[in-house]
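Shown here: the complex without one of its protein chains, the others still in place.
Order as written gives the chain letters A, B, C and D; numbering starts at 1 within each chain.
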Amino acid sequence: MTTLATLLRRQSLVRFAYSPRAAVVFSAVILLITFLDSFIDAPDYIFSPYFKHIIFVSLTYSIVTLSLNFVSGYVGQTSLGHAAFFGLGGYVSALLTQLYHVPYWPAFLAAGVVAALVGIPLGAPALRVKGPFLVVVTYACGEVFRFIALNLEVTGGPAGLPGLVTPSIAGVSFTDVGATGKELFIVTALVFALALAFFMSRLEDSRIGHAFAAIREDEIAAAAMGINTAYYKLLAFCLGAFFAGLAGSLFVHYLSFVSPDMLSSTESIMMFTMVVVGGARSIPGSFLGAFLLTFIPEGLRYFKDFVHLPFDPWLVFFGFVLMVMMRVRPQGILGADTVFRR
Amino acid sequence: MTPRLSKPTSDRRWIRLLNIDGINVYYGNIHAVRDISLTVGEGEIVTIIGANGAGKTTILKTIVGLLKSRTGTIRFQGDDITQEATAGIVRRGIALVPEGRRVFPRLSVADNLILGAYSRKDKEVERDLAKIYEMFPRLAERRHQAAGTLSGGEQQMLAMGRGLMSRPKLLLLDEPSMGLAPLLVRQIFQTILDINSMGTTILLVEQNARMALSIADRGYVLETGSVALAGSAADLSDNDKVRRAYLGE
Amino acid sequence: MLLLQQIINGLALGGIYSLIAIGWTVVFGIIGLINWTHGEVFMIGAFVGFLLITHFKLNLFAALILAMVASGFTAFLIDRLAYRPLRNGPRLALFITALGASTFLRNLAAIIWEPHSRAYPPTLDFSVMIFQIGGASLTVNSLQVFIFVVTLVIMAFLQWFITRTMMGKAMLAASQDIETVSLMGVEVNHLVTITFWVSGLLGGAAGVLVGVLYAIDPMMGAMAGLKGWAVAVLGGVGSITGAMIAGLLLGVAENIASAYISSGYRDAIAFIVMILVLVIKPTGLMGFKFEEKV
Amino acid sequence: GCGGSSSTSGSKGNLVIAMVNPLSGDSATYGVSHKNGMELAREEINKAGGIKGQQIEILFHDDAGDPKQAAAGAQKFADQKNVMAIVGSCLSSNTLAMVPITDKAKLPHSVVSSSTPKLSGMSKYFFRMAVQDAQVGILMGDLIAQKLGAKKVAILYPNNDYGKGLTAAIEETLKKHGVTVVSNQAYLATDKDYSALLTGIKAQGVDALAVAGTYTDGGLITKQARELGLTIPIVGGTGFYSPKFVEIAGKAAEGAIFLGAFVASNPDPAVQNFVKKYKEKYNMEPDTFAALGYDQMYVLAEAMKKAAEKGAITRENIRDAMAQTNYKGITGTVTFNDQGDWVRPYLYITVKDGKFVLYQ
Partner (left out) sequence: MLLKTEKLCKTFGGLRAVNNVDFHIDTGEVVAIIGPNGSGKTTFFNVVSGIMPATAGSIVFKGEDVTKLQAHDITRRGMARTFQNIRLFPNLTARDNLIVGRYSRGRSGLWDGLFHSARLKEEERRNEEMAQELLEFVGLTPYRNLMAKNLPYGAQRRLEIARALASEPDLILLDEPAAGMNPREVDELLKLIARLKERGLTILLIEHQMRLVMNIAERVVVFDHGEKIAEGRPHEVRHDPKVVEAYIGPEVDSLVKHRRH
């Protein structure tokens, strides 16, 4: 563990992660994995649809993790209800396309907008409630959403809604392109994630970014600087919800299926830990957190089969790693050194 | 007649109650206290003065074990307490009235005072409580009020009373006059003298160097973590450098 | 009459909520930590009680006591191994450690005990009392009465302990300023250890009672734990009486809601009530009103 | 991902079948029973020489009850060219997430549960050995109206597709028989406290209570009903059949009547043989999931044999063979209609002295 800690402390690694070069290398690797098998006869296990599936999921969660950073990173409000927006986006576009036959892309946008609008009342408690109380309020809000999805007729109850339309561009369905039909999804998610990352890096240094930082550091002093704290807190919730909603929409149409499990608190907790593991407010950290926490459990399955473990060690392992991590590097792998306030 | 908190001791100033030898304290890699040695004799009032960030608070916190020194020793009545936990040190007879008063805001005045006697086993807590109320009549008036709603000066009295409730042999005071109205500053210093005259040894940290030197027997001048000057209060008051840097003349 | 019956049913459930909530509240009250593992401590109590009764054929009272001890010890260990090293670290790191420890314990339990539900054996004969009142009848299970009384007694004892004893006062003080409390000669670690023991004992008791009344499974800590926290918040964290009252209220509210609105939304209703209370009155029902002094 | 290890991708020369199921989390109990039943049958088949000398191997993927992970598992196995067929998951939502993937990969996919009507005819590669809500509901209704002669009935159901579908069928049958359904109320399958609903039902003075749930909720409802002094007959669906029902309800379980695809006390030697072996291996009574899993493995083996006879064991050939299934197992004779569903007979079961016995 200590060697890991020293490795993580090595600044050159962190500095590389923050450089624009890292984004280029990252995209190149993803694209290579995605498209190489269209040109050469590559080994199955690297370019398998399963591997691509995991990459797509990781990218989607990267978007979600980035979006959660608005709330939990920039304005420093711990939210354990983010899955509500992710799932809400999924349900909105699922219902629009299925019930009202809205074409996919308008439904995609609507998913983001509805999630953002719902972000306002969900963010409202954050104006009055702080710290540990906000944690439970966001958690409870997420659960309430799940109960609604479970109980409503129109959302298909616990089984959810199957058979969602596949997105298409210029009449070409996503699944008809590429060797496995997942390629366009990956490219879309990648472009989306990079665009969001770019947006966030620009935001950090803008006046809005300053306002976010001030609120995170000291709300009362922020107000004394002329910053409308209520407005910016809601803005953070809305932005976070908007992008999570979009990601949710893409995700359910990729699966062609949406169910209340998407809204579960376990999901929310996982999203939050992705932020923490990668490092709050760290853009490369968001990617890292999402990829690690998506790939490790899949890797562990192989490990489990390999050593014939009679149970799935992932969640036990995950819990353990979280505990160790907080002791070794509480600011997250790529986090700045002072992510947390006392 | 002033109330007595503890039995009067004979005037034996040469007995060293507290003996600090070569301590070094760090915050992460900030070296806040550098190789400091100082002593406090029984019955004395000793003051530490120094600019902001000189390390005064750090020294007091180290004495009571809230911070740990990397080197050196701290002895109290001849016993090495360098590695002891705060609770143990307090039970030996050292009390700290911390910077910024730190009263328990949601406890009543009375409960704050009673907690001061937490480590005591004897039956005289009630009697001492009465003595504190006698010493600070204002606290008696407010005994059921939540401490957090007291004014700054009242809180300072409470913090001091709480410190005395443990019947300390050595009382450490960290900027007791900060933020107080002039009237109260005078009262507080008078109280320090009174307590001392009843036998409690005092180590006083103050920004108000003039007042501090006027009541102290000896003093240390701290500069960026090291002792720059030490001597009797009278000598220090006459020192040019001290006059310029700390008395604002 | 039906409403009265629903209220009686709700009181038993509410009593259990109160027990869990008091466990949350004492820990939060002192070290300001949302002890997310409390649900797991509660679950472990339920399972230890179950094993003692089924495998070792102990009677309920012996099992209850031993399960409480087991839970108390678990809570103590969690504090010792997971929290204490981070005592002076950032709050959020502590909270995430709690999340991690909870995930760890819950899933470990699921591996060891298998994830299915089970109920305590029906060897414990609790009589059903039926009162006839003017044509209608009221059914009171003596178990419900038992739970209600146990909760009341525990609450009264704790309330006395905290407000009347020196150690209780030190606990209250620690919740406000843990560093300064050590300046009073209080062994803070000792105090925290006791707090975790108390919290664990209460959690264990609640676990066994839930087992006797309903059923247990390794995942039970998640929802019960959260409801317990909701109740603690509702009552005003740190307030034992508040937790007690809020627990009973929530139990009754849930029962009435599931009887007259929809059972599918009963948990949702608990959470909505909690959110509303927090937004309208962030200090909870009995919490200390504390405006930040600028 | 890396497919290097032999145990993950299947050993050379073995026939590989894959299972996606909740093996951890809230729903693991179903997945584990299903897995146990299949494993038992697999060992028997392999001991008897396998399929034309080839041994059968099963790969597992734990979906933890999460559709996203079920989809990942389906994708993983669909990619592995040596996986001939896939089974699971136990939960409707997970199966719904898997079917589009297995359909695309033309991978024969069968389940023993997942009762949502949405799955009927969803894919030509999908076969369902799950019980049919519509039929079970009719049989429950018949029982309540005719054998119990109830006039006023209350229904409780978990708020999911299974509960809703079953309730609809029960209600319709009861109406046909002229029985009044005084109330039907939904609850969450994860609820533990049903006293509120039961208190209401008690006040309504009904003659019978139908519960469209599974053994955990059903067991708790039965137990709490008796504790509240509710003495009316309680009728359940196939979900009640599990030793855990008796374990949870305790003495209150006595006299509860429900439907089953399988009962361990069935004197049929094939059933007894299965029960004995299962108890030996796992040290517990098999439940419906285990029995169906056991049959499912044999159905798959039959299909593979037929495929081998037709030329080669390929996914396509297995699918074709499965569509023709006619296999007499311990839970009945398995056949699939053109929607991929098994229309099957049921047993009435009751609890006597803590044991499951056939009702009358």
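Note that a residue touches a chain if its C-beta (ideal position, glycine included) is under 8 Å from a C-beta of that chain, and two chains touch if they have at least 3 such contacts.
Owing to the predicted nature of the structure, the values given are computational and were not obtained by experimental measurement.
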item	value
Full-complex contact with the absent chain, from A:A107, A:A189 or A:A211	A:A211
Omitted-chain contact residue, chosen from A:L88, A:V118, A:I186 or A:I227	A:I227
Of B:V46, B:L180 or B:L203, the one touching the omitted chain in the full complex	B:L180
Chain B, residues in touch with the chain not shown (by the definition above)	2, 8, 11, 30, 43, 49, 51-53, 149-154, 175, 178-184, 186-187, 189-190, 193-194, 196-197, 199, 207, 209-210, 214-215, 244-248
Interface with the undisplayed chain - residues on chain A	199, 202-203, 205-211, 213-214, 217-218, 220-229, 338, 341
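Just so it is clear, only the chains that are shown with their structure count from here on.
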item	value
Chain located farthest away, centre of chain D as origin (C-alpha)	B
Identifier of the chain whose CA centre is least distant from the whole-structure CA centre	C
Chain A-chain B separation of Cα centroids, rounded to whole Å	53
Rounded Å distance between chain C and chain D, as computed from the means of their C-alpha atoms	36
Rounded Å distance, chain A centre to chain C centre (Cα mean)	33
Junction residues of chain C, two or more chains touched	107, 111, 262, 264, 267
Chain D residues counted as touching two or more neighbouring chains	24, 159, 186, 188
Touching chain combinations (by label order)	A-C, A-D, B-C, C-D
Touching residues (chain side chain C, partner chain D) in the complex	1-2, 5-6, 9-10, 12-13, 107, 110-111, 114-119, 121-122, 126, 128, 130, 139, 141, 143, 210, 213-215, 217, 219-220, 223, 254-256, 258-259, 262-264, 266-267
Interface residues, chain C side, partner chain B - complex	166, 169-170, 172-173, 176-177, 179-188, 288, 290, 293
Residue numbers on chain A that touch chain C, as the complex places them	78, 124-125, 128-133, 135-137, 139-141, 143-144, 147-148, 150-151, 220, 265, 269, 273, 276, 311, 315-316, 318-323, 325-327, 330, 340-342
